[in-house]
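In this view, the complex is presented without one of its protein chains, the others remaining in place.
Going by the order they are written in, the chains are A and B; count residues from 1 in each one.
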Amino acid sequence: MSRADVEACLREGHPDIEARMREPWSDLETDHATAFARQRDGAAFGIWVFLASEVLFFGALFLTYTAARLANQEAFAAAGRETNIVFGTLNTAILLTSSLTMAVASQAADKGLFRRLTLWCLAATAVFGLAFLVVKGFEYREDIEKHLVPGAHFALSQAPAQIFFGFYWLVTVVHAIHLSIGIALVTRLAVMGWRDVDFLKENPQVEVTALYWHLVDVVWIFLYPMLYLPGRSG
Amino acid sequence: MSTTASPTGLADPDELDLRLPVSYLADGHSVRSWLLTTDHKRIAILYAVTITLFFFIGGAAATLVRLELATPEADLLRADTYNKLFTLHGVVMVWFFLIPSIPNTLGNFLVPLMIGARDVAFPKLNLISWYLNVGGGSLAVAALLLGGVDTGWTFYVPYSTVFSNTWVSLTVLGVFTTGFSSIATGVNFIATIHLLRAPGMTWFRLPLFVWAMYTTSLMFVLATPVLAVTLLLVFAERTFGLPIFDPARGGDPILFQHLFWFYSHPAVYIMVLPAMGVVSELITCFARRKVFGYSFMVYALVAIAVIGFFTWGHHMFTSGMSPYAALVFSFLSFVVAVPSAIKVFNWTGTLYRGQVGFESPMLYALGFVGLFTLGGLTGLFLASIPVDVHVQDTYFVVAHFHYIMVGASVSAYFGGLHFWWPKITGRTYPETWARFAAILMFFGFNLTFFPQFIAGYLGMPRRYHAYPPEFQIWNVLSSAGAAVLAVAYLMPLGYLTWSLLFGERATNNPWDASGLEWRTTSPPPRQNFFGSPRIQGGPYNYHPEGVAPVHDQPRLPSRGSLT
């Protein structure tokens, strides 16, 4: 939704704009509608800058993986065969679907339409996120039973396979932490939106949360071929 | 002093003492009103207090190091205590003093004032950033109290992951936490400068200090996450036994150095770009000249911020990195010197035919230009592979980066502090003392670090508590200089505190400077300005466009008790 749209629909009359203005945007020397639009732009811009920062965060992790895999291709193929592709694929499907519901929720809230749809989509997003964590939990249990934790009792003979699983554990846990933060943010929006009829309408927090959620999804999209697909054909 | 309407001003730079709202300092006196504030000016003060604390912790460690090095034998400290002290010095000074120094104190205070905004874009995030910084600092100091760390500030693997039996994990966690404080500040400044500029404040009317903060924020946002990951990997390998860099299992320790320096080389620019911004403001004001080549100053800042990301490999020439990659990094390191040189020439060009005054901030600024030039040129020595192989891990390197990080950055920080002190506190300080401290700092600094160039070139390695006796003369000179430098750093603590309590009230614009931040009261009110500022001209309006100052015109006297 472009800024002109927001301004136009705001001018049609939302007496509660003033209540939603935050410092320092409320002091801008324009009418409330324009100032509110700039506040929304600011929130979206801020989260995008943060996401660029996250790209570097996960980019550095992926680079570590890439360099280690280039140097130890056979061990990585052998280690990649040990991960559970069923859990991995299922979780990828779950997260992609959660991104769909999140996108619908964000677009509906963006135009101030369909409060019930927004609420249901937010709830579904949070549930998909939890489902991902549950599947991941089962997968972790299986990994531990198969001795896939680096250390003295590691299952595979090739030493560099431990690097693969060192990366596996670190990156999936970091991803799960990001996802848990996402679930908390989405749940918060759903609860606030359920209590307060006007809360979700045009609230920049929905867009910000959605953008963060999609980034966590994108990270998993790359983790899928890194962790689950190597060595399947061999 | 004429009070004609200035193109950037609200109205009258002279103090109008009627109907003024209370200043931000008087707006609440409780502890709560400080610790829960969202006022960018108060958060700047909070940062100033904490970084001062960290500065003296790091300084104390350096003092002990210099005392030990006064004699060739190990008489004061054991080897392992010495290792912990230089690590503490490095960790605290880099992450808890230098990185936040100018951006989070002067930057927080001045960016909204300079662009005519009421506050930063996300005031709560700004406060959270301070708490993250304090939290990270507390973890690092806790590690110190529990027994210290001996890896050096670089945490090189495999020593930090496999061998060191000290509090590496806790320290690394502290630095990790404070990294997010940097990212939060970066996001905040970028959004503020993009979206909250006052009407008429176009990009090419921004003061160079704001440009410096903008480019620094870019580096905060794009470099710091890589440091966070690097330290997280060290933490995971130590704490959970997840091998990533372990050479025994096929890992690559050089990869750690790539990731670490991808952040830590730009971190040098995070320290020096803000300093360049401060110095640009100071030199124009005290030379009464428009800055020479404003647009090239801007392009140079952006160029340093971008090219600075391409050069990290020059820290790794002797690490076992591929010689082909080393050649590429060496070339790129020479490239980044070009915009730095442009800036030095432009500052010099600004002084040309200016009516140069030697007030204390200007003394710091001129000191900066000299020390930065020396530090930068020795950087070129180190960027060329043959010289670097000769002096790698010697005191030559130590001297080089102290010229940039201490000589340049800390001088600029003190210069900026003295320049904006009347605006920040509403008080003036004794100018004679300030000039004396500035000169003493310059001499003390050179006495401390110039001998280290020589000792390093002759082959004295860094990070040893004992050394062959032929190096003693250089170390005695250096330790003597450190004593002078310590006095020079303690003096401002004394007279600035005195000025807080007994200093004369400052006028709104004691230096007769042109920036927007001087067009409000000293100290400013909570909302920064009375009414909404509109900007009608470029920065540094010290004389009409295209006109050189008349040579024999007497220098305009500054008002107040500052001169």
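Assume a residue touches a chain if its C-beta (ideal position, glycine included) is under 8 Å from a C-beta of that chain, and two chains touch if they have at least 3 such contacts.
We take it that contacts and distances are computed from a predicted model.
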item	value
"Oxidase", "Sugar ABC transporter permease", "Alpha-D-ribose 1-methylphosphonate 5-phosphate C-P lyase" or "NADH dehydrogenase subunit L" - which is the UniProt name of the missing chain	"Oxidase"
Contact residue for the chain not shown (choose from A:I17, A:A60 or A:V206)	A:A60
Residue of B:L69, B:L222 or B:V397 in touch with the missing chain, whole complex considered	B:L222
Which residue of A:M21, A:L51 or A:M192 touches the chain not shown here	A:L51
Where the missing chain touches chain A, by residue	1-3, 5, 9, 41, 44-45, 48-49, 51-56, 59-60, 63, 66-67, 70-71, 85, 89, 92-93, 96-97, 99-100, 102-104, 107-108, 111, 113-114, 117, 210-211, 214-215, 217-218, 221-222, 224-225, 228-230, 232-233
For chain B, residues in touch with the removed chain	194, 218, 222, 226, 252, 254-255, 258-259, 262, 309-310, 312-313, 321-322, 324-325, 328-329
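In the analysis below, only the chains that are shown with their structure count from here on.
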item	value
Chain A-touching residues of chain B, taken from the complex the two chains share	38, 112, 117-123, 183, 186-188, 190-191, 194-196, 198-199, 221-226, 228-230, 232-233, 236-237, 240-244, 246, 248-252, 255, 259, 262, 527, 532
Sites on chain A touched by chain B in the complex	23-24, 27-29, 38, 41-42, 45-46, 49-50, 52-54, 56-57, 59-61, 63-64, 67-68, 71-72, 75, 150-151, 159-160, 162-163, 165-167, 169-170, 174
